[in-house]
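What you see is the complex with one protein chain gone and the rest in place.
A, B and C label the chains in the order they appear, each numbered from 1.
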Amino acid sequence: MQNASFLPVAFEVIQLAGALLVLLVGVIAGKQRRVWAPIAGVTFLASAGAGVLQWRAVSEGSGGFFFSTQELEIMRSPMVVMDGLSAFAAIVLGLVGFVALLGSWDLVASLGKRSSEFVALTLLAVAGLHMMTVTPNLVVIFIGLETASISFYVLAGFIRGSRKSDESALKYFLLGSLASAMFLYGVALTFAATGSLSIYGVNSIRDFFSITIITEPGILLAGLALMFVGLFFKISAAPFHQWAPDVYQGAPSGAVGLMAAGVKIAGFAALARIFIGGFVSQTDVWVPIVAVVAAISMIVGTTMALVQTDLKRLLAYSGVAHSGYLLAAMVGGIRGIPPMWFYVSTYAFMIVGAFTIVSVVCGPASTAAPIDSFKGLAKRSPEMGWLLAIIMFGMSGMPFFAGFVGKVFAFVVAGEAGYMWLVVIGTLTTVVGFAFYLRVVSGIFSSGDDDDREIDPSLSARFAIVISAVATVLFGIVPWPLLDVVREALPF
Amino acid sequence: MSLTVTWFLLLGAALFSIGVAGVLIRRNALVMFMSIELMLNAVTLTFVAVSKDLGLIEGQVAAVFVMVVAAAEVTIGLAIIVAVFRTRSSANVDELAEMKG
Amino acid sequence: MTDLLWLVVALPLLGAVINLLFGKRIGEPISGWLAFGFVAISWAIAVPATLSFVTGSGHTETIYLFSWIPAIGVDAAILWDPLSALMTMIVTGIGSLIHLYSIGYMRGDERYPRFFAFMNLFIASMMILVLAANYAVMFVGWELVGLSSYLLISFWFTKPSAAAAGKKAFIVNRIGDWGFIVALMIIFISFGTFDFHTVFASAPTAITVGTATAITLLLFVGAAGKSAQLPLHIWLPDAMEGPTPVSALIHAATMVTAGVFMIARSAVLFEMAPVAGAIVAVVGTATALLAALIAISQTDIKKVLAYSTISQLGYMVLGVGVGAYTAGIFHLTTHAFFKALLFLGAGSVIHAMADEQDMRKMGGLRKNMPITFITMGAAWLAISGIFPFSGFWSKDEILAATFAKGGGFILLWGVGLLVALLTAFYMTRLFVMTFLGKPRWSGDVQPHESPATMTIPLVVLGFFTVSVGLINTPVRLAFEHFLESSFEGVAHIEALTFGSFSILATVALVVAVVGIAWAWPKYNTDELPAEDGKFWQRSLLAFGVDEIYGRTIVAPGKKASEWAADSMDPKVIDGAAHGIGRGISGFGSVLGKMQTGQVRGYAGVLAVAGAILIIVFVVVGGGF
Partner (left out) sequence: MPVLSILIVLPLVGAIVVGLLPRHRTELVYPIALAMSIPPLAAALHILWYFNAGDASFQFGEHIVLVESFGISWTLAVDGISLFMVVLTALLFPISIAASHSITDRAKTYMVLMLILETGVLGVFLSLDLFVFFAFFEIVLIPMYLLISMWGSENRAYASLKFVLFTAVGSAFLLASIVALGVLTGEQLGTLVNFDFRNMLSVEFSSTTELALFVGFAIAFAIKIPLFPFHTWLPDAHTEAPTAGSVILAGVLLKMGTYGFLRFNLTLFPQAAVDLAIPLAILGVIGIVYGAAVAIVQPDIKRLIAYSSVSHMGFIVLGTFALTTQGLSGSVVLMISHGLTTGALFLLIGMVYERTHTRKIADYGGLAKVMPVYAGIFLFSAFASAGLPGLSGFIGEFTILIGAYLSLPVLTIIAGSGVILAAIYLLWAYERVFTGPVTNSKLEGLKDLGFREVAILAPLIVLIIGIGVYPKPVFDRVEPSVEIILDRIEAETEFEVPEFARVSDLVDIDYEAEREVSDHDDGEEG
């Protein structure tokens, strides 16, 4: 083990430690949730802090590859890489995790004894998510993916005795496992083709031996395709998205935010890591295909969202569309990574904020959120009404809200790559998006007749929503600080 | 006709496909899950075969990891299936369609 | 002298603004006197500058005021030549008399200051029209007189008919204005300027006869609107809904003659387009005839005068159409006096009869209103064309010029004579029914002579009605010399010999006398003759022109608008938009059908999509 150091894996270590501590304290302290609240919070913030340290180290030039298994540097089969991509992912995941935990605190509070499990799973999931971004080794990516997924399966079904929650968990589990298996088979085929589990393997081996051991290029391509399938599934790109609405709807509202946000962050970071940072020579193959998937996602996501009557499902479908826009950024290759980061990190805050509001309005354990229940929200709670409106505007891609910058930059890089047709589809589906986001906004400001109970969200939920909304507006009006940062958030 | 690695790869592919078919065809959640386990085993087979063929250790390490992950999935999966069975007293996934559209 | 001419426009405008803003505070008689004062001062300012033309010391000049629309090279500028001087005199002169008259006539009206504000606005607008040094500024005046006309016709807006009449006047005028605007477009594309001097100077070389014909015909469309020529004559009779001084000033003496003035102003262009001139002449004659035929049956005293005005305008248009610009303008001048007098006299009668306008309920007013009776008598003889009243001279000149053109114009001359006969007939009918015979009014009406502010203008106008014709007789062509420089470069019609002129004049005079002799005994009876033949009925309804327009233009137009508003917009355009929306959500619903909720279905899609992805990857990547 050369280059062994704590920092590159600090995020995972802190998260795991935090998770263990929470479980331990949970056993000891029983129902005293207040005890682990600070532990979990500190864990997330410490993880984000570790991310900042990683970022500093990277910008000082001490990033690089760690935990290599081979002496031969050129073979490069390191287990961990510390670069802009992983460091930024750490920061974002830490912060999003923190905010999401705040947002789900109402749910945690209602869980009683099991709440420590919930928090620990959250911490574990985020650890797994970051693991997907921090390694060039495909198997480690798989392990991270499974760590996160398995945690999420449980979180989705966390409400005991709820038919919908169970259904959600089982669907997520069966389909998720299927997709994971496909991803893993992709890894195996890639291994078969290149003889390496590293994303750099295919190139480095070729460089070193001046020959290729790839006997059948089809095997490598099939492997890549299967890895795409697995990741497309995770980021819920159409047509691999069908699980998302059902799972989001059935899962407790307080838990969905993290599921939706975290998987997107890690999924896209992993896509960027594997296909933009790694298999460079296959770019010509996957770019047009990703463009097509992006287009399908945009179209399917927006049109389906248009006909939804449940806000959770609507957000799920809109997430499909957002994946489409993010994939449009991917089409731009390395140039697309900063827009992708900007987009996905702001989206993460928005979606966490949105689901937190859902959990505030419809209850943290709710498995349904009819849009009608948001009618007259501004009257019941002007604050919540406006915050939801801001988040909706942000998601719809209105300028001076964060969604705009990411989306348009994604279009720009797609345009640069020559995919103008994708840009046109993107802008047009954005309009369809206005239709359903504004339907929600209309409802907020209309005079709701049946329900005028005042809504008084808990401090933590309020805090989570306000942070999301502030981020939405702030990065919309003053995007450059974040843009400057994400410009460096690239894989090696 | 010697037993080259290609045969193992083909066997892996066949097992994987059978697994996928199982997921698609069977209605029982438990059997579906077993099909997924079959897929994972197909992967393991592929890993090991390639690893042996190329004389690399990674593939075998990967195989071990896959088994661990599969084990983890089993525990969670069974728990979920049991939970579903409790609320619906059925593990038939076709009845599991309250949420759609 | 000419340096102050801008005040001729500015003063009435100032008067209008003052009365509009502070009229209520100024109060009843003073605001009227104020308005009168502004117009009178305008007149006074213009007098010396006009006299300089008479004495021969004046010369045509253009006074630049300021650059108005630089993009099309339009400056606010005044063209001061004999023609505009004459018009200025008529407008401000008769205008101030009518202002004076109105001070008494409008007494007690609750919107008294407003009335004078509008009147002043009219004078200012008319002066812009008259003094304009280019077509664009002329068009400004052209439109603004339309505005004042609208405001004044519907002055008593609580009467729906008055409001409708004002609207009708403005809209019909706008139809004419469309022609004017198109003419302006062609003028600009041909000359690059609207300046009269430049246009007329370069017209013979710059444009073809075809272009000139187009311009002049379109200008005539505008003139037809303003001067109530066929087929746009329908607004003028309705315009009588306005207060009578308005009818006198705007719808008899000044504004309606703007069309004639405009044609005279564009004489150079009309000279280049003989076809257009002929069409103008024919339309003028037809208008004169039709209006006269309608006038003979009307029972409303103002309606008679209104149709008579249309008829006389037809004469003027005939005059300028045949190229007798001086004659046309001469008739314009004389008509301004006697028609204003007729209207003011009619107003005086209406005033005295407690707002009764039906001549069948008048009669025998001679004794009650001697001044009105005498002055109106003069006007009656003038319009009928009796020697030596002013109408005789001017009408004759037009008829003579028409005759002199020869060819088909002889026919027009014949129709003109017929109109002269009819004119004499219906004016006699009016005069006799009103002032002679037995009183037919009910007991509670106490007719009385009007106050001095009203009778003084009558007398002054009466004086001119008698005398003004003498300024241009075949013996002494002062008027023609006066206007000479305005019609420079326009070919003169070959003057008839004195002998043939005398013969024509005699014929006309005989016709007029016949007309009077025919009508006098018919109506100077105790019992009014029954006028209930088919002809009379149709004539009374103005031959149903309004109704025809309503059926053929207004109703289909409204139907088309309604179709657009009720079908095109909501059904076709919005229908398409909604259709797209429905299409998208329909597509969403169809996709939603695939979202069955069945895990196995999802897994199937996942597997199939994955398989497709593998195949595509391998194919695109060249794996096969």
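FYI, a residue touches a chain if its C-beta (ideal position, glycine included) is under 8 Å from a C-beta of that chain, and two chains touch if they have at least 3 such contacts.
Note that the structure is a prediction, hence the values are computed from the model and not measured.
Chemist: Can you pull out the displayed chains that the omitted chain is in contact with?
Modeler: The chain that is not shown is in contact with A, C.
Chemist: Would you mind spotting which of A:Ser110, A:Thr427 or A:Ser458 touches the chain that isn't drawn?
Modeler: Answering carefully, the residue with contact to the hidden chain is A:Thr427.
Chemist: Among C:Leu411, C:Ala517 or C:Ala577, choose the residue that contacts the chain missing from this document, as touch is defined above.
Modeler: From the options C:Leu411, C:Ala517 or C:Ala577, the contact with the absent chain belongs to C:Ala577.
Chemist: Using the touch rule from the top, list residues of chain A that touch the missing partner.
Modeler: Considering the whole complex, chain A reaches the absent chain at 335, 338, 393, 398-400, 404, 408-409, 411-412, 415-416, 420, 423-424, 426-428, 430-431, 434-435, 438-439, 441-442, 445-446, 479-480, 483, 487.
Chemist: Tell me, which residues in chain C touch the chain that this view leaves out?
Modeler: Residues touching the hidden chain, for chain C, are 56, 59-64, 66-73, 75, 77, 136, 139-140, 143-144, 147, 150, 154, 157-160, 162-164, 166-167, 170-171, 174-175, 177-178, 181-182, 184-186, 188-189, 191-193, 195, 197-198, 485, 488, 557-558, 560-562, 564-565, 568-570, 573-574, 577, 581.
The rule is simple: only the chains that are shown with their structure count from here on.
Chemist: Give, as an integer number of Å, the spacing between the C-alpha centres of chain C and chain B.
Modeler: 96
Chemist: How far is the middle of chain A from the middle of chain B, if each middle is the mean of its Cα atoms, in Å?
Modeler: Averaging C-alpha atoms per chain gives centres 25 Å apart.
Chemist: Could you check chain B for residues that touch two or more other chains and list them?
Modeler: Residues 20, 23, 32, 93, 96-101 of chain B touch two or more partner chains.
Chemist: Specify, in ascending order, the residues of chain A that touch 2 or more different other chains.
Modeler: Touching at least two other chains: 170-171, 174, 178, 182, 219, 245-246, 307.
Chemist: Write out the stretch or stretches of chain A touching chain B in their complex.
Modeler: 69, 77, 139, 142-143, 146, 150, 153-154, 157, 160-164, 166-171, 173-174, 177-178, 181-182, 184-185, 187-189, 191-192, 195-197, 213, 219, 245-246, 249-250, 307-308, 313
Chemist: Give every residue of chain A touching chain C within the complex, in rising order.
Modeler: Where chain A meets chain C, its residues are 170-171, 174-175, 178-179, 182, 216-222, 224-226, 228-229, 233, 239-240, 242-243, 245-246, 282, 285-286, 288-289, 300, 303-307, 432, 435.
Chemist: Touching residues of chain B toward chain A in the complex: what are they?
Modeler: Result: residues 5, 9, 12, 16, 19-20, 23, 29, 32-33, 36, 39-40, 42-43, 46-47, 49-51, 54, 56, 58-59, 61-62, 65-66, 69, 72-73, 76-77, 79-81, 83-84, 86-88, 93, 96-101 of chain B touch chain A.
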